[in-house]
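Encoded as structure tokens, here's the structure I'll be asking about.
The complex appears here without one of its protein chains, the remainder shown in place.
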Amino acid sequence: MKKKLLSVLLVAAMVATMFVGCGSSASDSATDDAAKAETGDTQEASSDYRIAMITDSGDITDMSFNQTTYEASKAFAEANGADFQYYKPTEDSNEARIASFENAVTDGYNVIVVPGYLFAAMIAEVAEDYPDVTIIALDCSEFDFTDNGMEKLPENVCSFTYHEELAGYMAGYAAVKEGYKKLGFLGGMAVPAVIRYGFGFVQGCNDAAVELGNASDVEVNYVYGGQFYGDDAITAQMDTWYSKGTEVVFACGGGIYTSACEAASKVNGKVIGVDSDQSGTIADQYGKDDLCITSAMKGLAATVNTTLTDLFAGDWSKHAGKIENLGIVSDTDLEANYVQLPTDTWSMENFTTDDYKELVGKLNSGEVKVSDSTDAMPKTEIKVNEFDNIH
Amino acid sequence: MEEKISFFKRPAIQTLLASVICAVVGIILGYIALYIINSEHAADSMKALLVNFFKFRVVKGPLLMKNFGSFLVKSVPIILCAEAILFAYKAGLFNIGVAGQYTVGIIASIYCSLALGWSWPLCLLAAILAGAFWGFLSGCFKAFFNVNEVIAGIMLNWIGLYICNIVLGRPECMNQSKSETYDLAANNPDALLPGFMQEFFGNNKYISIAVPLTIIVAVIILIVLNKTTLGYELKATGHNKDAAKYAGMNAKRNIILTLVISGAIAGMAASTIYLTGIENFKIASSVPGMGFNGIAVAFLGGLNPIGAIIAGLFVEYISLGGQYVDYNYYSPEMADLIISIIIYLCGFVLFFRSILSRPGRVKVNANAEPDDTATKAEEKEV
Partner (left out) sequence: MEDYVIEMLNITKEFPGIIANDDITLQLKRGEIHALLGENGAGKSTLMSVLFGLYTPEKGVIKKDGKEVKINNPNDATDLGIGMVHQHFMLVDIFTVLDNIILGSEPSKFGVLTKKEAREKVLALSNKYNLKVDPDALIEDITVGMQQRVEILKMLYRDNDILIFDEPTAVLTPQEIDELMKIMKDLAAEGKSILFITHKLNEIMQVADRCSILRKGKYIGTVDVANTSKEELSSMMVGRDVKFAVDKTKANPGQEVLKVENVCVKSKIHSNDAVHDVSFNVRAGEIVCIAGIDGNGQTEFVGALTGLDDISGGKITLCGKDITKKSIRYKNTHGMSHVPEDRHKHGLVLDYTLEENMILQRYFEPDFQKCGMIRKGEMRKYSDKLAAAFDVRSGQGAKTKTRSMSGGNQQKAIVAREMDRAHELLVAVQPTRGLDVGAIEYIHKEIVKERDNGKAILLVSLELDEVMNLSDRILVMYEGEIVGEVDPKTTTLQELGLYMSGAKRDNGKEAK
């Protein structure tokens, strides 16, 4: 009897909590509406678009993928007077991402920016049900969509993928041309984008070494950390590499660069950044200006910016339902390329910006071809030491 | 005599009050933390956290029920872990190894479904057996080598985790390019637990028989503990193992049996989530928190099988609430912090209970001998 009473009361308590919450929130949503209306008034000139971003397994402070997308979306929203909010799913699962999407839509957001191939499954599930919500996906390839049973993207969705292999190629090519002989590649998880970076990097190193005629001297250590953040085990692996003579490591995968930087800064090693120009943040974080020699960038920020601009300008049809594969588009305007090395913070001496320009030209013209296959390690003349995944 | 005990002094009421106080104090502390971080939006954020998925009630369509369904699905494993813990606790064992038993349950669920292609009843059974086996191991350590079950449990947690990473990291189970196990629905739909009232819950495809199964398990535990000779024996051992020995009960057998049953429930907990496809397994660097949160839930639920259901729902509800906090003002980490404060305050149930009962121990007989503890304390003091 007492036990029963206990259960009943507990239920009552819980329901009461909910009702208290509900009751007070009725007025709350009203204020929300009011606020919305207000925003609409003041920003009448711009649009009714409200922008939200959902993070993938990482966080907006990952100094990489999520952070770039977050900052770009937020900057655009602020510049254009649109509301902006970001959401983080409770778990790294499809169900949680859908819940976040629904949450964002319920909050009134109608432009959802989602970075990462993980979102393909979510898009496959929700896109048709929410035709009024525009979804801008980054890094979701055609393969990701078909894998989730989506043969064709609906009109409210667009997706962008990148030629990461080109960015990796340029970084590897530049590093070897700069004079480095012992290189390393530290990937995050072995997802297609990371693999493309890595394989491109290896190809770039190889081509440069062949050109320089020192292919027998150049070595690349190659490993995946198995996660998008650094930890003791990964740092230990990096320590080993650097102590055995590795000069520069391409740290490619979200927050994993911290392990490479930590190990590098102990022995005056170098790192190569990824996704965005990381030289500034790394210099700030580790107090060494020259720690990061360059970064293999992909134009996430540019993509977000362009797409949102088009959307706000009524040019959505340019992107609607398309999966665009972005790479090098110009050999003159380097900044316009979606994969690039940062010229503003150029620090390499033997490999100059002019050399870089020449390389871009060759890649753009097709004179140099880089394989985007993720099936197997490219065949090379240089030595590639593949390590087992750390985690 | 009974009438003399005031309403607030009854054990059941005290347990209930303690649980409610814990929850309320947790929420207040969480609010204070929010307030310190950002005073302006603390109230809104706490409201959002408490209103939770009920915000979807303003939306037309099945969103509310669908989220409610997901909430139930996610509550199930934590409730079962709590059941596993409280069952062992009643028999005097602190089964911190629930996390490990849960982990081997994951191995069995996923390996059997993806690599072996078995159907759900076999996968479920395999998970139960795997958890039971893991419990059996720590039971044997305790019974035959007198290794404390907490130590054995913690060791086995890590062993389980690494085995899990190795086994499930193999290409039969792990989608290497996604670094998570393959989608069950796409690869072996037979292994998915049969749906349960999916239409009622807004076509939530994850809601399965795990939900009613959990209630059944809780009721069975309630019956076993209170009505059977087995429960009589286990509880006697738990309360006073010397008296149990005196009564001729087989302490070793009971220890092992308790941990086997507890482990079986924990193993089942794993399959109730991984056989619904709501989540895929990813290589993990730490033992699943489910087993540890289960401890908080078990205590919040007053160590009662039915109480654990309600406590589990509460904890999961609060956990889900974090995502509704406005991240423009509070980072997700802060939301997690608030949730942790609320959840872990639940562990203080016994503390609050002792406070509640302090001003008046129920003494029926004025000439009663003092308890052992009181006597000992007195001896020390004098």
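Letters are used for the chains, namely A and B, taken in the order the chains are written, and counting of residues starts over at 1 for each.
Note that contacts are C-beta pairs under 8 Å (C-beta built on N, C-alpha and C of every residue); 3 or more make two chains touch, one makes a residue touch a chain.
Quick caveat: nothing in here was measured; it's all calculated off a predicted structure.
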Which displayed chains the hidden chain touches across the whole complex: B
Which of B:L129, B:A236 or B:M290 contacts the chain that the document leaves out: B:A236
Listed residues B:A23, B:I207 or B:A244, member touching the removed chain: B:A244
Positions on chain B contacted by the hidden chain, ascending: 1-2, 227-230, 232-233, 235-236, 239-240, 242-250, 359-372, 378-379, 381-382
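Assume only the chains that are shown with their structure count from here on.
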Centre-to-centre distance between chain B and chain A (centres being mean Cα positions), rounded to whole Å: 36
Complex contact set, residues of chain B against chain A: 10-13, 15-16, 19-20, 23, 44, 47-48, 50-59, 63, 67, 70, 176-180, 183, 206, 278-280, 282-283, 285, 302, 304, 306-307, 310-311, 313-314, 317, 319-320, 322-324, 326-328, 331-333
Partner chain B, residues of chain A touching it in the complex: 2-3, 5-7, 9-11, 13-14, 17-18, 20-22, 24-25, 28-29, 59, 61, 84-93, 95-96, 99-100, 102-103, 106, 117-118, 121, 189-192, 195, 226-227, 231, 374, 391
